[in-house]
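As you look at this complex, bear in mind that one protein chain is not there, while each of the others sits in place.
Right, chain A next:
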Amino acid sequence: MKADSLLYPTPKGLYCEKGGFYIDPVQPVERALITHGHADHARAGHQAVLATRQTLEIMAVRYGEAFCQTPQEAPLGKEMRIGDVTVHFHPAGHVLGSAQIAVEAEGMRIVVSGDYKRRRDPTCLSFEPVPCDVFITEATFGLPVFHHPDDAEEVGKLLTSLKQFPERAHLVGAYALGKAQRVIMLLREAGYDAPIFIHGALARLCDYYQREGIDLGPLEPATITGRDKSAFAGRVVIGPPSAFADKWARRFPEPMAVFASGWMLVRQRARQRGVELPMVISDHCDWAELTATIAELRPGEVWVTHGREEALVRWCELEGIAARPLHLVGYDDEGE
């Protein structure tokens, strides 16, 4: 069968008519398949949701147990029948619980990768390449400028700064699901064993990661109750990026604005946000990883979504791989 009759974009999201489901729909639907727990992909209010156990649990942590009427677990690698199609989930390496979703019917297999990355992440399973006819790739960092550096070096910058500016609280902006926990793990791997202070918005997700066996080490709430302001001097405080422009940040001594994001590679982006210490750490593929993944899979066709579609489509053209942009709306840039 033709690929674009198996899956096609609609205003509610990517739709599979034969199976009667949407993938990562942006509006409430009857049946949703969810790739991962980030808020722009996993929304509350659907009737039935099929996702990995961890993604379902993350949704329950974020939205409450009643985030949908019928949650159903998709074990990784297991083929499941929905209507006239077969689906199976495979690790995507993006955040804890994240999966690619393969959709098959009449000899046509499309893999929806959701968001993914290829480099090692101590907080989730690694991306698993799945051969396919059509590969739907994200393009968040789909420009040749994006070459994410080694994340241990980036964390090293933070550790250096803590020594160099021991009187300042280092406020690290990091997305609450995935990035925050990864930064914490990277700090632990680099030998940093002091308590890390976290913003209230991170507490429940960090607890969940700990319950899933990811040892984040000693974490403490970044509250001032019963504590001298100077207790934060030379310490790491992690919170959602938006909190640092907020009055919340005033409780800390001489705050140093740190931001962990792939966007921090471009100096002007860091400058505009008033970031003093950028850490280029991303949960998405950089350009080299995007193009290497496509070269490795060699799908018959590539569909490119959310991000800078045009550059990746151009690259595919130059490589002789059929490609087109898939104009999906409603997905955010990382950490923005």
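The rule is short, and it goes like this: contacts are C-beta pairs under 8 Å (C-beta built on N, C-alpha and C of every residue); 3 or more make two chains touch, one makes a residue touch a chain; residues count from 1.
Everything that follows uses one rule, which is that contacts and distances are computed from a predicted model.
J.: Between "Sugar ABC transporter substrate-binding protein", "Xanthine dehydrogenase family protein subunit M", "Branched-chain amino acid transport system permease protein" or "DNA ligase (ATP)", choose the name on the UniProt record of the chain that's been left out.
T.: Record says "DNA ligase (ATP)".
J.: Considering the whole complex, which of A:P25, A:G262 or A:P278 touches the chain not shown?
T.: A:P278
J.: Of the residues listed, A:D40, A:E254 or A:E296, which one is in contact with the missing chain?
T.: For the chain that is not drawn, the touching residue is A:E254.
J.: One chain is left out of this view; which of A:E30, A:E79, A:D246 or A:E296 touches it in the full complex?
T.: A:D246
J.: Since one chain has been left out of the picture, which residues of chain A touch it in the full complex?
T.: 143-147, 149, 157, 164-165, 244-250, 254-257, 265-268, 270-272, 274-278, 308, 310-311, 314-315, 318
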